[in-house]
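Can you keep this structure in mind? I'll have questions shortly.
Every protein chain of the complex appears in place save one, which is left out.
And then chain A:
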Amino acid sequence: MKWFAPIPLSIKLPLLAATMMVLVGTVASHQVLQSLAQVQDARIRELARMHVEGLSVALGPLVLRRDIWEVYDTLDRASQGVGGRRMVLTAVADERGKILAATDPRRVPMDSDIAALADDAVALDNLTVDGASPVLSLLAPLTYQGRIVGQIATELDVADLLSERRKALLFLILGNAIATGLLSVAGFFAIRKMLQPITTLARQMTETKGEPHPIPISDIPRGDGELARLARTYNSMVGAVLAKAEAERRLAERERFVALGRLSSSLAHEINNPLGGLLNATDTIRSYPDRPEVVRKSADLIDRGLRHLRDVTRATLDQNRIDPEARALTPDDFEDIKLLIQPEISRLALDLEWSVEPTSVTECSLSAGPVRQIALNLLLNACSAAGQNGCVRLMALTRNGNLTLQIMNTGAAMPQAALDRLLEDGPLLPGGGVGLRLVRDLITKLGGAISHSHENGVTCVAVSLPISWESADAEE
């Protein structure tokens, strides 16, 4: 039955229904034919009984007298009646079995032995229209006044009964075939129509192309049946999925703005500090324009301040670029990250340990954008977790064909909700940020792995990114 499994439900069910109908039709036909056979047998036995009993009454004295002509004349006249058409041959013998007369004297001559005629004859009670022969042979005793005076052999033509049976069989087969065919076709379309919502549901679920689509209202069955409820439930689920995706998108957007705000404040701080120095330098130049060494020193100070401002601006631009960055990762990206977290480091008076192997970073051929985002998010998170006067450490090195980033920080361990977002793919609980889940998604896209440990007050998050990862794939 393995071949049956792949057949669609809309064909399987009508086929099952048709098969059941054929089975029911076959059983019913068998019952009808059996009943017909029993009726025919009863009819033929009754007819034969009346024939034999009638002949016994009429022929008894004639057989006793051996009045051959009268026996023949009686048989001949009986054969002209209605029963004669059924009784194709009747022969009467004396008690010794010698034929006295028969309705067909040429076939059964006088004085011949009735045994030759009664080879396949049966008794009255065993008479049955079995379908093997269109003629039944019957041998019955001729009883007169309580004693057997002879024998009656009769051949009954049952061709019409067999024909009736064949016709009944033919009509049953034709009727069943037509009825089964019509009902199967009707059942096929009816069940197909009934299963249409299932088909639509399956199509909507399998042909989502990015996101599930709800079933059009026009395709939902009317009423409050199971299928209608199923379709409405599916539409509700699709709506919930879409709402969830939209919520995640908004959350990510919010997280981005949060990060941007944090960066903006640190950027303002970063710009504000040099600005004081720059303004002092310009005041110094205005005050001592005739002192070249002071002007040169102030100009150098202004130059360093402006370069610092340029670097900060560039790093900020690079970090918040809207288009995906296809550029390969360089050691400068880590310098940018360091620059970006510097205000947070300064604000919290953190001890930052920075260890980046330039060769490893250059040879890894990873896209800069995702790695910068991963590192920045984890470092900001680590800064936040380390708290005031804590310690944060970054290590970037190549190990076993992977670029490994280790971000460690002192302070409290990561709460379970944050770990779930970082290490699991389960749904996000409302209220949490999406920065860590964004990190996980980026690592997953890059084919990497992430691990977490917290020992002796030190939290360590290790990210392993395969360096064989093609940059083209990483763009996806």
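Simple rule for what comes next: a residue touches a chain if its C-beta (ideal position, glycine included) is under 8 Å from a C-beta of that chain, and two chains touch if they have at least 3 such contacts; residues count from 1.
The rule is simple: contacts and distances are computed from a predicted model.
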Hidden chain of the complex, named as in its UniProt record, picked from "Rhodanese domain-containing protein", "Phosphonate transport system substrate-binding protein", "Amino acid ABC transporter permease" or "Phenylalanine--tRNA ligase beta subunit": "Phosphonate transport system substrate-binding protein"
Touch with the omitted chain, as defined above, among A:Ile7, A:Met20, A:Ala42 or A:Met110: A:Met110
Among A:Leu15, A:Ile68 or A:Leu227, the residue in touch with the chain that has been omitted: A:Ile68
Chain A, residues in touch with the chain not shown (by the definition above): 68-69, 72-73, 76, 101, 104-106, 109-111
